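Now for chain A:
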Amino acid sequence: MLETLLYIIAYPPLWQVLIVGFLGSLLIAMIAIWFERKTAARVQRRIGPYWASPKLGGFLNIIADMIRYVLQQVIIPTSVDKTAFILAPVAALIITLLPIVFIPLSPIETFWPIPSMDYSLLVALALTTVPPLLLIVAGWASNNKFAVIGSLRESYIITAYELIAVISILSVSASTSTFNLVSIVEYQAPLKWFIVLNPVAFLAAFLAILMSTSAFPFEIPESEHEVVAGPFTEYSGILYALNMGGAYIRRFIYSILLAIVFLGGWAPYTPPLDSGPLMGIIVPSIIVIIKASIIVLAMSFLRAVYGRYRLDQALEYAWKLFLPLALLGLGWAIIVGFTI
Partner candidate 1 sequence: MKGSSIDRVYVGNLNIAARRARDLLLGKLKLGEIVDWATTFSLWPVHLLTSCCGAEFAATWSPRFDAEQYGALPWVGPRQTNFIVIEGTVTRKMACALRITYEQMPNPKFVIAMGACALDGGLFYNSYNIVRPWEVVPVDIYIPGCPPPPEALARAILELRKKIREKNIASKWLIEGWRNDRDYVSPKEDVCRWWRP
Partner candidate 2 sequence: MVEALSLDNIINSIKLNLEGLVKSISISKGYIEVVVDASHIVEAALKLKSMGYDHVKSITAIDYPKESKIRVVYHASSYINEDLAKTIIGLTADIPRDNPVIDSLSQVWRSVEFQEREVYEFFGVIFREHPDLRPLLVIPELAEKKVLRKDFIVKEESIYEGIPHKY
């Protein structure tokens, strides 16, 4: 009975897309928001959310916020382009979740959502670049000056970080000579994680993700002191929650990719090829999720420490510093590929 249930849960579309992809990322996003508010509060010598659930350290507060947003009135101003206004955040969220389909969470073929993982890294990476475009659509459809400026900034940032993210994450392929994520994980035997072999590429990828998900110190498209809420200025209720949660979910999906590519995936545990659903998929996925969460939480912590850069400064850093860094990482990866 339990065995059957486990097999049902571990059925790839269910497990990978719904449980890890949707529920997992929602949970991690909520934890990240909670963590962000709590650590910021701790650094700032206060308590942060608390009285909603004193025993859980105020975690239910985030759920309360979520329920409030979901059930609040949704205002669609008369001046917006209605179709794009409603569809953009929904589509952005769906496309944000899509890369999870191409990310293996276990070396066992039966638990993959797609039959072959040969070009999984490429496809997953390609899909992560789409959602920001929809943010631009959302901003443009809002017909609000702050939203337009916000989405313009987003577009500048996209051009800057996309190259860095792609080069630095793909650089591992130069070492492993494969786009197969499973092979990449297998290449990283317990002590050969790419964060150790190629820290430069990891740093570049980390910075690119910070820029991509507008985390501090690159929170420029939503920089509230010039452009209120950036592309989301006109959004209310559930549509705003989708947008706001979307950034965290995107950060989480990126982090899963990073955990697979740089942090050794499900290492140190490697499931034997004949293991059942519990040891074969659930445990490795949890290891990956934990690794990804650490990256997410590290990103959230930066809010407490940094201010934000100006747009031109961020772009300057991206083009003059992070891009060479990513290229250096690529060169490093080639050397790694030849030597190890």
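We take it that a residue touches a chain if its C-beta (ideal position, glycine included) is under 8 Å from a C-beta of that chain, and two chains touch if they have at least 3 such contacts; residues count from 1.
Candidate selection criterion: all candidates are chains of the complex that A comes from, given by their letters.
Here the structure is a predicted model, which means the values were calculated and not measured.
Novice: Of the candidates 1 or 2, report the single one touching chain A in this complex.
Specialist: It is candidate 1 that touches chain A.
Novice: Under the touch definition given earlier, write down the residues of chain A that touch candidate 1 in their complex.
Specialist: My answer: residues 37, 41, 44-52, 58, 60-61, 63-69, 71-75, 224, 228-229, 232-237, 240.
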